[in-house]
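Only one protein chain is missing from this complex, and each of the others stays in its spot.
Chains here go by letter, A and B, matching the order in which they are written, and residues are numbered from 1 within each.
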Amino acid sequence: MLELHYNRPTTLRDVVGLLDGGAARLLAGGTDLIPQLREGRRSASRVVDLKRIPELNAVERGPDGGWRIGAAVTIGKLGQNSAFAIEHRALLASAQLIGSLQIQNRASLGGNVCNAAPSADAVPLLICLGATAEIVGPGGRRIIPVASVAMAPGRTSLVDGEVLVALVLPAVRPRTAAAYERFTPRREMDIAIAGAGAWIELDAAGAIVDAKIALASVAPTTLFATQAQQALIGSKPSSALFTEAASVAAREARPISDTRGSEDYRRHLVAVLSRRVLATCAAELGCKIE
Amino acid sequence: MTTTEAPMKVVGKRLPRVDAGERVTGRATYPADLTRPGLVVGRIKRSPHAHARIVSIDTTKASALKGVLAVVTASDFPVIEPGTIIPFGETGADAWVSALTVIARDRVMWRGQPIAAVAATDAYIAAAALDLIDVAYEVLPAMMDIEAASARDALLIHPAMKPKGFDASILAPRNAGGRTVIERGDVAAAFASATAIGAIKTVIDTAHQGYIEPHACVAEADATGFVTLWVSTQGAFQTEIQTAVLLGLSHSKIKVIPLEVGGAFGGKITVHVEPIAVRLAQICGRPVKIVMSRDEVMSGGSGPAAAARIDVRIGADAEGKLTAIEGRYVFDSGGIPGTPTTLLMQASAAPYQCANLYLEGFDITTNKPRTEAYRGPGGIQAAFAMEQAVDELALTLDIDPLALRRRNLAVTGSLMPIGTPFPSIGLTTIAERIAAHACWREPIEPGRLPRGRGLAFGYWRGTSMTSAAHVTIAGDGRPMVTMGSVDISGTRTTMAQVAAEEFGLAIDDVHVAMGDTKSAGYSDAAAGSRVGRTMAAAVSQACQDALGQLRVRAAAKLQSSTDALTYASGVFRTSGHGGGSINLFDLMRSTLTEGAIVGRGVSTKLPLGVEAGAHVCDVEVDPETGQVTILRYTAFQDVGRALNPVAVEGQIEGSVSQGLGWALTEGFDYAADGRLRNASLLDYRMPTALDLPQIDCVLIETPVPDVPYGVRGVAEMPIVPVAAVVGNAIRRAIGIRMTQMPMTPERIVGELKAARRC
Partner (left out) sequence: MKTVVTFEVNGEPREALADTRDTLLELLRDRLGLTGTKEGCSNGNCGSCTVLVDGEPVCACLVFGGEVEGAKVLTIEGVAASNTMHPVQAALIKYGGTQCGFCTSGIVLSAVALLRRNPQPTDHEIRHAIAGNICRCTGYGKIVEAIKAAAVDLQEARL
């Protein structure tokens, strides 16, 4: 690790000013970035610490009844917001799978998105829930779906000089539920071999009108299982339906084999986990499925 | 010597560690915590290749970097030829092995083997200097497992080495370091007439001891050349001897000061960074500290535990009496040959009486890091095969697995596999206790997912070797013990209990210190479950020696004969009515300047304190994910006598947790090019608090005859049966016999799919 400039700006304008040239890295929680820099897996001549910028460190109600989560808000702090914790129990629980409590007290939701790891536990539900990313850069402010942030492992669609400022969640609609489950050999301090997030919306008659399934660790970025989603729409929740959709999701997965798991095992887990999270969503909505 | 029959006041009590206070407040000093005036940082450059010839090393640029004070390569160390035997344990050790472990010469046998080292004024400069060392390699094919290395056309990793233990009739596999055989009776005939056979072929991955403290040391050389070395080691004298030989120094010119050890488990006996730190310190004239990174520890900087392939076959008659045991134990030594297989072969078959045995062991050299000891080395691997084969036999015969074992357990005096009679052993008592215990009698609580209960026995021989201690008496009459062994398991506490017992004092009246190699007598390493037993003997002897000297002084003070004095609880009294008395405080206050009291104790080749035990565990298996949950775990162990039950339980619980880690989630995953793909503690999955159950310990006390306090070895046996008991429980839960270790969720799902059960 070569010489390093460390900056602690207090305004967003100052951040953008410090980002000229590609050798600067943004530091939110640092739980990914610091080991990456020290082990030479990423390089930087400057880190810009985002934790002193008020806008990036607030959790606020959005005008539409949704939420605006500053990109540098730690998962620990997010969990202390009781209104958020009640409304987004599943999303919060997915974020609370990351690392240990020590990690969660530093790591931010924005960092989990921008680190662009396929295994990011908080991302599947963020994208299932339709979260958007508010990005500020030299060209001003733009808003894109969170699903469009990660381009490849470790690479985002943000261009030099841009900063993820906040993640914006739309208001929770009635008759919707979300759930995320991952599989790890250890019960804590581990990284998903595969993960599945699901969100479903029922109509008044109890049929699924909309559904999202997003998969972790089985593609270069978090993967929407679009065919599995389609397979759900129009039907009432049932265990046969969920088993079928889950097997579609498993076919849609594009996993690799590595030290954490083989392609086959990951695909197998996608089927298991997708079925389980769909069942959890249904149970949450009071559906009795056999 | 206190007899084991006398009621004891301090020994056997649940007392807190005498050094616990400094641990919970962060004051305990490990080598990485030490600083010295002028201290500089040492760092090691390691091979990126698993197998290569070193063509050239150019250190010019690194040496020229501002802040770099010394650069060393193998050429800065004397050449040590194979067969350079140094005093070490029971049989001595080959210093050539330590030499190659410390720094590669001409050839590289594993990725992460040291190539060069630098000393610099700070860590950032040292890191930059490592990058400036140019090494040219001729890369050779890497053989990353037993199959590849023993293949007919495999390249020889040590072409000049002659395999040991082969005769003309047996062709040595390629890269075999040695072969050992334990044989009796006629196995072939016994199998031919056996009613039932239990068999298994196992494949076990390399694992790591997983101590949390990376290897670290500080070295300093004074103007006269005298070296002081602060280390985290299991053996101060072993560090001294290896370092002296590797550097061509006299033993008497090195003082090794053992500091606290942040876990070792067998991995801190061989030197790794110490001789390099000394050489750097000699060259730059400044104290040098080397602390390994976690990646260095995992990726070739230390010696993990051996991978193995073990096949076992057991034959029995219709009544379940064992008639034949056949075992083939192939161990992966890593880059340097020499994994000893005899002890683990013997240990795996030792719990049972069987007339016909054929156990054959090989060690194969591969391009993995040279393997080192890990808690009962080879024991858990061997038992994984043997105890699962016994379970298979029980299933085939449809006999309860405890009942089957009770028909065959070894007893005091029965013949061990190596042919000598068993010293006192409590295996049958253990079996009785299991049969009566709720963990075996009560049915498993039913659950939503499949559950099963396993049983496995374990045995470990341990060793004795030699231990020394001396006791001086402070001016206030209190005993001050200095021991030559390092404390890695609460030895200061248990020895304070022994000394307090011997003197009839409270534990707070006794002080016990780890000596350095210039203030304590030669003692072997804290390894092989030997320290508690042999150091207790030495301390007991030293205390009695001191008490004898005190008795002479007390007799003079009391104008009595020594024979007429009684001693109890710190007071000498003359016998009879109206006799005088003097306590140790007054005695020493009045006689301190008459000369030091120094009590000396040395124990050598004490009778073995063989360890026996058995574990029972209930598991739940999620057949969809393959996840195993340990619901209940009970460890039965004959500990001879527990000097301190808290310490004994601590050793057992720690052993079980390490064993569960290897059983379920810990295994090194080497890429074909020798890279370790799961070197981080994220991917090398040691159990967290959420992964382990509360472990229940049942201590059984069958004192060892002719050993002070009857102490047995304690700390190795309890890892031996762990993987097997989990395997047996999984088998009973889901009907699948796991043959690969660790039994990861993926492997369990793989087996279930192969059996079309998921």
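Heads up, the rule we're going with is that contacts are C-beta pairs under 8 Å (C-beta built on N, C-alpha and C of every residue); 3 or more make two chains touch, one makes a residue touch a chain.
Note that the coordinates shown come from a computational prediction; the quantities given were computed from them, not determined experimentally.
Colleague: Which of these, B:695, B:729 or B:752, touches the one chain of the complex that we don't see?
Modeller: B:695
Colleague: Which of B:48, B:89, B:185 or B:263 sits in contact with the chain that's absent?
Modeller: With B:48, B:89, B:185 or B:263 as choices, the missing chain is touched by B:263.
Colleague: Just name the one of B:105, B:294 or B:557 that touches the chain not displayed here.
Modeller: For the chain that is not drawn, the touching residue is B:294.
Colleague: If I consider the whole complex, including the chain that's not displayed, which of A:18, A:85 or A:103 touches that chain?
Modeller: Residue touching the absent chain, from the options given: A:103.
Colleague: Touching the absent chain: which residues on chain A qualify?
Modeller: Counting over the whole complex, chain A touches the hidden chain at residues 1, 3-6, 8, 27, 29-31, 34-35, 38, 47, 49, 51, 76, 99-103, 105-106, 187-189.
Colleague: Name every residue on chain B in touch with the hidden partner chain.
Modeller: Interface with the chain not displayed, on the chain B side: 16-17, 19-30, 32-33, 35, 122, 124, 209-214, 260-265, 291, 293-294, 488-490, 646-647, 649-650, 653-654, 656-658, 680-682, 686, 688-690, 692, 694-695.
Following the convention adopted for this analysis, only the chains that are shown with their structure count from here on.
Colleague: For the complex, give me every residue of chain B touching chain A.
Modeller: 124, 127, 295, 624-625, 627, 664-665, 669, 677-678, 682-683, 685, 687-688, 690-691, 744-746, 749-750, 753
Colleague: Residue numbers of chain A touching chain B in their complex, please.
Modeller: Checking each residue of chain A against chain B gives 1, 39, 183, 185-191, 193, 258-262, 265, 268-269, 272.
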